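Omission of a single protein chain aside, the complex is shown with its protein chains in their original locations.
Then we have chain A:
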Amino acid sequence: MLAIGKFHTSAHKRYVIRTMAFMIPYVLVNTGAIFGAFDDIRTPVAAWALALVVSAPVVGQIWATLALMAESDEFVRALVARQFIVASGVAMALFSVWGFGESYAHAPHLPGWLIYPLFWGVFGVVSPFIRSTR
């Protein structure tokens, strides 16, 4: 998630509320899954429904980030866009390297959903180094 503590605009406050609204269900559903709440699901339809339910907050959180950019001034919009693009590129590169590692070097398999936390992890690492829109 974004470094929200440094900003106090109304757009950032809305971003925090939206992020909490999406991430709390995300954590709850995944915690339930870890503790076996959905182990009885057998049919493919129900399994895909569960996958979509778990994924929905991820989509929502990305929307919240794009909404923040749309509702912010030009500096914040440009800065977040740069951070978003760099983090996306680095995360995709890292995951691609691992994917080819799986294909060619017998690296252990990692589930695709890890790209999302990986992206935000990379975002947190690169953001302090991207403070300019130039």
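Going forward, contacts are C-beta pairs under 8 Å (C-beta built on N, C-alpha and C of every residue); 3 or more make two chains touch, one makes a residue touch a chain; residues count from 1.
In the analysis below, contacts and distances are computed from a predicted model.
**Q** For the chain that is missing from this picture, which UniProt protein name fits: "Aspartyl/glutamyl-tRNA(Asn/Gln) amidotransferase subunit B", "non-specific serine/threonine protein kinase", "TIGR03960 family B12-binding radical SAM protein" or "Transcriptional regulator"?
**A** The correct option from "Aspartyl/glutamyl-tRNA(Asn/Gln) amidotransferase subunit B", "non-specific serine/threonine protein kinase", "TIGR03960 family B12-binding radical SAM protein" or "Transcriptional regulator" is "Transcriptional regulator", the UniProt name of the unshown chain.
**Q** Consider the whole complex, including the chain that is not shown, and state which of A:Ile41, A:Val54, A:Ala78 or A:Ile115 touches that chain.
**A** Looking across A:Ile41, A:Val54, A:Ala78 or A:Ile115, the contact with the absent chain belongs to A:Ala78.
**Q** Which chain A residues touch the hidden chain?
**A** Here the touching residues of chain A are 6-7, 9, 72-76, 78-79, 131-134.
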